[in-house]
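The complex appears here without one of its protein chains, the remainder shown in place.
Chain lettering (A and B) follows the sequence in which the chains are written, and residue indices restart at 1 in each chain.
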Amino acid sequence: MTQTNRLSGGQIDRNTTLNFRFDNRSYTAHSGDTLASALLANGVRMIGRSFKYHRPRGVLTAGSEEPNGIVELRTGNRKEPNTRATTTEMFDGLEAQSQNRWPSLKYDALAVNDLFSNFLSAGFYYKTFMWPAAFWEKLYEPMIRRAAGLGSLSMEDDPDEYDKGFRHCDLLIIGSGPSGLMAALTAGRAGADVILADEDFALGGRLNSETFTLGDHSASDWAAQAVAELSALPNVRLMPRTTVIGAFDHGVYGAVERTGDHLPTLPAAKPRQILWRIYTKRALLCAGATERPIAFENNDRPGIMMAGALRSYANRFAVTASERVAIFTNNDDGHRTAADMHAKGVKIAAVVDVRDDAPTSHDYEVLRGAQVTDTKGRHGLTFVEVALADGTTRTLDCGALGVSGGWNPNVHLTCHQRGRPAWNEALAAFVPGPDLPVGLSVAGAANGVMSTHGALQSGAEEAAQLLELSGALPDLPKAEDAPVAQKPFWCVEGCKRAWLDQQNDVTVKDVKLSYQEGFRSVEHLKRYTTLGMATDQGKTSNMGGLAIMAEVAGKSIPETGTTIFRPPYTPVPIGTFAGRMRGQEFHPTRLTPSHYWAKERGAVFVEVGNWLRAQWFPLPGETHWRESVDREVRQTRASVGVCDCTTLGKIDVQGTDAAAFLNRIYANGFAKLAVGKTRYGLMLREDGIAMDDGTAGRLAEDHFVVTTTTANAANVYRHMEFVRQCLCPDMDVQLISTTEAWAQYAVAGPNARKLLQKIVDPEFDISNEGFPFMACGNITVCGGLRARLFRISFSGELAFEIAVPARYGDALMRRLMTEGEEFAVVPYGTEALGVMRIEKGHAAGNELNGTTTALNLGMGRMVSKKKDSIGSTLSEREALNEPDALRMVGIKPVDADHKITAGGHLMNTEGPVDAAHDQGYVTSAAYSPSLNSSIGLGFLKNGGNRLGEQMRLVSPVTDLTVEVEIVSAHFVDPEGERVRA
Amino acid sequence: MSVHDLVAITALGGSEPCVETVGAVTCTEVPGVALASVAARLGQESKAAKALAKLIGSPAPGIGRTSGEALTAFWAGPEQWMVEAPFETHEEIADQATTAMGETASVTEQTDAWTRFDLSGDGIPAVLELLCQLDLRTLDEGSAARCSIHHVGCFVLCRTSRLFSLYGPRASVGTLHHAIITAMRSAL
């Protein structure tokens, strides 16, 4: 099809022809078009179906305020529903589909809804689908969603990349119309760091849509020259295709730059969009104004558009929606559209102006004191019925009607920190109120300054004021400066099915009905009728709805109040908020020093916090994880095993008060710990609940190395800094994390010493006498490499932890494996580690679960009463020390074939199974290859005195009941002979 | 010097440092640096600053700054610095710093706690603005700032306008390197 509705002129590149498809038909367009302008150029007025009544709809506006012209853009996994055709920049190969119609846009099955509109009025959902409640989820909601949905999702992963970025400037200017450009020139020439952002791909705002002049230039030429000057300034950054979506606290602005949406395909590794966080102490909102409609009967047909939008399409895009156009206006701006279109050769059917004193024209007919009362045309406008001033009726033959009810300043961003717009009587519109976000000023039409000269001047003045510039303002080009007064005219009297919100199908009648039904607050009106919701957030509809509400309430608009706007200014794809943080990149991944070696060995990895740890090391032929884990446990207990425990937090604590500091953070005492010794430490929260545990080794009088659990490393470090800086500011103690500096491996099992003796340099005595249980010290290995050795054991075996600088960790692990061959050394993962610590009865995260005290953990006596430590006072509370307080115990099934399940609760063998009779619960469970039985750890009331008792382990949720016996938590080597061997 | 026979690998797991160029910017993994943190003891702050100055042959760096030449130091926190030295000659920088600082400061080996990437060439700010929140306008020659890059805590050092060093925790280096290279491909 040819572009039948193309006019002359415009800012499109006629030398570039682009092909695109809409609803599977091919069309052509030019570079510089939007999808909307291209469709209009090709005579396509009907673009979609409405939300509720499935009425045919076309484009209403030429900007991001568009409620109707929304489509599904692109195909496959790049399909994006609810995309505004009015802001979609044309590219070659663009594909779009209309929405909310079946089987086709022209013949839509659910258009029948329109005939039953009486039943679909305000609050329809609330009234109809009330009960039974169970029907909601299964029946009503899916049904409503299918019928009333907008576009549909692809249900596939978004294949595109998105970036996040951060920029700083002295002045952010939002909008590049006359006020924005003048502000940027003022600030840029003065040397300030300026960012000028505009949602459009062409900078210039309304100047690109007007025919008046600025000085000696056409409006669009002046804009182009200003942009050229700005782009040559190194301190000015122009950001077209960038929507400032929100104004946040303390001068932080969110902005979405569409770097790839206008490209047929994204270049490799380039983002589709970038979410910028712009930091600036000062910002200037130059967002212009949005034209507001007038409600009249059947005002939603394709071809009925905003008058300013018709003018934009004609002047900027060289397109008319029809060869015969009428205008319905209450202000002079509507006449400007008629004049411009007439000049372009479009036939003006008439200008219908509600004012008796409207200006007249030699070029076309002006119907003064007249109103549009109805329209005709099922799939697009054909006729407009007009009530004339003398009471007679006239029918105008036209395919497009431009409507202007005046202009509303774009106050959106001024509301983002709860600022309320203020009513301006002269403009009959809301203007920015006094409570603006700190540092934000408003210029031009956004601030109610409606003339071009006024916009230029206020842009320059506000920029100068914000930056505290001295000296004269730049010269302003001579521009139109007609006074603008707007008399309110919201709807034609007697109209009913007159649309206020075309996106949500809310009519004048709906608003009146909601008022009759008792909804008095604008917030309630909004939620009851859905006025102003969805993708356009009521940019064209809120004002009209509010005015009708005020009218029926007999109040003024300011008395009625207004809803305020929240971020984002326009819809943002979820992917843009996610940025690079998707899938594996959702959080950082930390790798252990033995990671590459473990990967070669075929280890199975598990995420522990951000760490990837080897979970077990399967051997060829092993088909079930239990085979591998049982083997690792047995082999370690029989000979020797090695496990990477680098992930434990390691904090260097130094200073003359280091020991006193540890005394403060640990419940047990550290002051008397000898140099060269390590001690287990239990850290409490101030409320007496266990926070974390670990060991602290004393390397020197004034030097300790503290370990934390893997999961709590960051929290414990933060807590220690809190104690140091906020509670003990004059202790001489210095903290630094050394977790990643050292590769640390547990070497455990009866042959652990023999293996290590092959690696530790001979001058270091690591015999039981020379390096007894809980010893620690600096050593060297492999011929002089500095290392640290700790004789500590989590497995319950004779064990050491050896640490070397992380870069040598890979080599050390390989060395341990080759040197350990004669002992059949086995690497073990976190699973075997967990089994062995349960067998040994060591508490871990499952037991230190944020509800348990030292007493519960069987370490009540460790809490020193002789010193001030965090949590010691409140750990003495009566309720935490009842005789039947929970105690950690071991749990074994009576029948060895039965399984202990973590999370199960302990009940007496007789009596009811309910919360009132709960005796305790299981925290950890594993199969013990050492005992050939499932075992568990848990907490039992008065558990210390109930060893040997039989109980029921139950889980009503999973119908579990197992007969169990309560035993000591120390299943293996209860006397601790092995660790001291 | 140690004469042990263990072979080091770089943080990215290679035997040689990883070098990647996109456009006019090159990202180089730098394993050849030894680090030690120096934290002044309470009440010894000015003595510690003097001892540090003597060690690096240049005044101790102030807040957010670097200083020194063969040995350099950068500010890491209140009364706390990181000393950088060539690994070849100063693998045991922590011992050397401990001797130099005496009783005035606590010294901790940090060599393998961190991994360094150097960004060199033209257009580095376009890469950094996709990575960190720092105001790059204030990050002039000799600046050192700590920040978060994709939730990884890092130091960013500006050596010259065409050479930046990024330090990130060794274990997270895969994430950091991926973030840097991705940003380079995106921005350049």
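As a working rule, a residue touches a chain if its C-beta (ideal position, glycine included) is under 8 Å from a C-beta of that chain, and two chains touch if they have at least 3 such contacts.
Just so we're on the same page, contacts and distances are computed from a predicted model.
A chain of the complex is left out here; the name its UniProt entry carries, from "Sarcosine oxidase, delta subunit family", "Molybdopterin oxidoreductase", "RNA polymerase subunit sigma-24" or "Response regulator", is "Sarcosine oxidase, delta subunit family". The residue from A:Ser104, A:Thr873, A:Asn945 or A:Ser968 that touches the chain not shown here is A:Thr873. The chain that is not drawn here is touched, among residues B:Thr21, B:Ser148 or B:Ser161, by B:Ser148.
Within the set A:Gln725, A:Asn778 or A:Asn945, the residue that contacts the chain not displayed is A:Gln725. Annotation: of A:Leu110, A:Val252 or A:Val604, A:Val252 touches the absent chain (contact as defined above). Counting the whole complex, the residues of subunit A in touch with the unshown chain are 248-252, 277, 279, 438, 686-687, 714, 718, 721-722, 725-730, 868, 872-874, 876-877.
For subunit B, the list of residues touching the undisplayed chain reads 63-64, 76-78, 133, 135, 138, 145-148, 153.
The rule is short, and it goes like this: only the chains that are shown with their structure count from here on.
Centres computed as Cα averages put subunit A at a distance of 32 Å from subunit B. Those residues of subunit B that touch subunit A in the complex are listed here as 2-11, 13, 31, 37, 39-43, 80, 92, 105-106, 108-114, 129-130, 132-137, 150-152, 169-176, 178-179, 182-183, 185-186.
Residues 161, 163-168, 193, 268-271, 274, 277, 279, 580-581, 585, 587-592, 595-596, 610-611, 646, 652, 654-657, 702-703, 730-734, 736-743, 780-786, 804-808, 810-812, 815 of subunit A are the ones touching subunit B in the complex.
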